[in-house]
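Below is one structure, written out as C-alpha cells; the observations come after it.
Yeah, one chain of the complex is gone here, protein chain that is, but the others are all in their spots.
Letters A and B mark the chains as written, and numbering starts fresh at 1 in each.
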Amino acid sequence: MTAVLAVLEQRDGALRKVSHEVVTGARRLADAGSGTVEALVLGGGTVSGADQLGRFGADRVTTATHAALGRYTPEGYTRVVVERVRARQYDAVVFPASATGRDLAPRVAARLGVPLAADVTDLGIEGGAIWATRPVYAGKALLKVKLLARPALLSLRPNVFTPVERPRAAAAETAKVDVPERGGRVVVREIKAAAAGALDVAEAPIVVSGGRGLKEPANFRLLEELARAFGGKAAVGASRAVVDAGWRPHADQVGQTGKTVSPTLYVAVGISGAIQHLAGMRTSKVIVAINRDKDAPIFKVADYGIVGDLFEIVPRLTEEIRKLHA
Amino acid sequence: MKIAVCIKRVADSETRVKIAADGKALDEAGVKFVLNPYDEFAVEEALRRKEQAGSGEVVVVALGPAAAQETIRAALAMGVDRGVLLQVDRIPADGLVVAQALAAELKDGGYDLILCGKMAIDDYNHQVGPMVAELLGLPCVTSIAHLELQGNTGVAEREVEGGIEVCEFPLPAVLTTDKGLNEPRYPALKGIMAAKKKPLDIKPTALAVGGLEVLAMTPPPDRKDGRIVGEGVAAIPELLRLLREEAKVL
Partner (left out) sequence: MALRFQGVDFYDADGLLTEEERAVRDTVRAWVDDNVIPVIGEHYVAGKFPTHLVPQMAELGLFGANLPEEFGCAGLNNVAYGLIMQELERGDSGVRSFASVQGALVMYPIYEFGSDEQKRRWLPELASGRRIGCFGLTEPDYGSNPGGMITVAKETKEGWVLNGAKMWITNGSTADVAIVWAKTARLDDPGSIRGFIVPTDAKGFAAKDQQGKLSLRASDTSELVLQDVCVPKEALLPKSAGLKSPLMCLTAARYGIAWGAVGSAMACYDEAVRYAKARVVFDRPIGGFQLQQARLVEMLTEITKAQLLCLQLGRLKDQGKMSPQQVSLAKRNNVSMATDVARESRRLLGASGILAEYQAMRHLANLESVYTYEGTHDIHTLILGQEITGLSAFN
C-alpha cells in the first residue's frame, strides 16, 4: 500500500491546471503500489475545482484554509504541508515543479530531512523502491534515481504528466489550519498579472516561439495571431537573441537560461536551434520548425519542418488553423 | 553588508554529454568547467550591494572537488573578497546533503544576505538555496529578477506563471537569483591577477550519506530524425495533415 500525497496549486481561489497533472502523477505512483492518493490544496477558503479531483484519481481531497493562505507564502505553506505529512506517514509527496512548487518542495524536504527529486518526467516503483527520472545537463541526459528515504519527495515537470481521467468517488473535506500571522516572514504583497488571458509558456499546451528571423519586434504580431488561431491554447515564446535585444520579455524566453517547456506542440519560427535553445524545448511532444535555412540545426529536432520565408508561411498557416477551429 | 554567495562549478552549457563508464555520471574527460551562470547573477548582485553600501564583505562558498578552487578564483576575480571551498571528492546528487554542508559553514557567519543561483545548469536541482534557508531558519525568496533593499527589509520580484510575485521579507535572508536580475560583469584583468592573492580557505568536508541513489544516467530517447515536409506555403496542407493524422495534436 503506497500512500501518496499530492500537493496542489490554486490561484485566486481556483485550482490551477497543473494540479490535475500532479494528481495524475500521484495516481500512477499509488497504482504501482496499489495505494491511495490524497490531495492537499491550501487556500484562503474553498477552492473551486477541488471537488472535481476524483476525476483524475484522488481518493480524498483536503482543502486547508486560513486567511493567510490565499496567496502562496513560503513559510505558511511549508508548515501546513509538513504538519500534514508528519501526521499521516506518506510514502511519497508529489508537487508540481511550478514556480511555487520549486520554492515549496525544497523547504518541505529540508524540514523533513529527506531528499527531493525535482523536475521529474517519469516515476514508478521497483522492488518496493520509488524511482524517478529527471532530465539533467539541459535535457542532454536523463538521471534515474532511487529515493531511499520516506516519504519520497518529487516535483513533476509541468506538461509531462498529461491528465488522465481515473474517476473515483473522492471524499472532500475542508480543514481550518493554523499558520503564523501573514503566513510567515516572507509575504507576497501582490501578483502583477501578465496580460489578461495570457498563458505562461511553461504551461501552455501549444507554444509558438519566434527568434531573430522575425527581424523586428513588431513582427511578433504574426506569432500572436497564430497563437490566437489555436483558440486560447497557445502561448508565444522567444529565443534568447530576441529577449536580449529587448523585443520580448524574459518571461517568454525558452531555453537554458529561460524556461523549459514540454508542450504538445512547439512551433519554432525563425529560430536557428542553438543548443541552449534546444535545452528548453527538446522534450516537446511534437516540434514544427519554420526556417528559411534548410541547414538550420532546428530541423534536426523538428518532427516536421517547412523550409521557407516565415513572412509568407506564417500568415497562411494562421489562416488554415483558424479555419480548422472555426 | 556582509554577504555570502554559494557558487558551484558546473560543466559548461556547450558540453557534449558523454556518459561515464559506470553509467551513472558525466564523463568529465575534456569537459570545460565554469562558474554556474545563475550563480554569476548572485555574485554580481552581492558585489553591487556591497559597492552601494560602501563597505562590507562578499564571501563565496563552494562545495566541490579541489578543482573548484578555479571556480572560486573566477568569483574572486570579479571582486569577491574571499572564498571558502568545502572540499569533497564529488558533488552528491542529493541537494539536501549539499545544503546541509553549506548551512553548517554559513551558520555562524553573521551574514545579512545569502545568495545562490536559482539552479545549477548541470543537475537542474532547483533546491539548494531554499533548503539552506530552511536549515538556517531564514526567510527565503527564490528565482528573483528584481531586488530592492531598505534597511532591514527587502522587496523582491519573482516570476510565476502568468505574472510577477512581489515579495517582502526581512533581513537576514536567503535569495536565489534568476536571469534578469543584473548583467554580470566580466572579471577585469587586474581582478584576475588580484584573485590569486585573496584568501581561499580549503576545508576538507565529510558529507552525510543522503537518501538519493543514482541508478543510471542515460542519453535522452532519440527524437525521430527531423523531417522536412516541404518548401514554402505549398507545404502547409501536408503539415496540417501530418499534425492531424500522424501526430494527432490538432
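Throughout what follows, contacts are C-beta pairs under 8 Å (C-beta built on N, C-alpha and C of every residue); 3 or more make two chains touch, one makes a residue touch a chain.
Predicted, not measured: the structure shown is a model, and the values here were computed from it.
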For the full complex, which residue in A:G76, A:G183 or A:P297 touches the chain that was left out? A:P297
Touching residue (missing chain; options A:E224, A:D244 or A:E312): A:D244
Identify the residue among B:K196, B:R227 or B:R241 that touches the chain left out of the display. B:K196
Mind pulling the chain A residues that touch the left-out chain? 240-241, 244, 274, 294-295, 297
Interface with the unshown chain - residue positions in chain B: 12-14, 32, 70, 73-74, 77, 186-190, 192-193, 195-196
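Throughout what follows, only the chains that are shown with their structure count from here on.
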When centres are defined as mean Cα positions, the distance from chain A to chain B in whole Å is 21
Seen from chain B, its contact residues with chain A in the complex are 11, 13-17, 19, 26, 37-38, 93-97, 99, 121-135, 139-143, 145, 155, 157-170, 173, 179-180, 210-220, 223-233, 235-237, 239-240, 242-243, 247, 249-250
What does chain A use to touch chain B in their complex? 16, 72, 74-75, 78, 97-100, 102-103, 105-107, 109-111, 113-119, 131, 134-149, 184-194, 198-200, 202-203, 250-251, 253, 256-258, 264-265, 275-276, 279, 282-283, 285-289, 294, 299-309, 312-313, 316-317, 320-321, 324
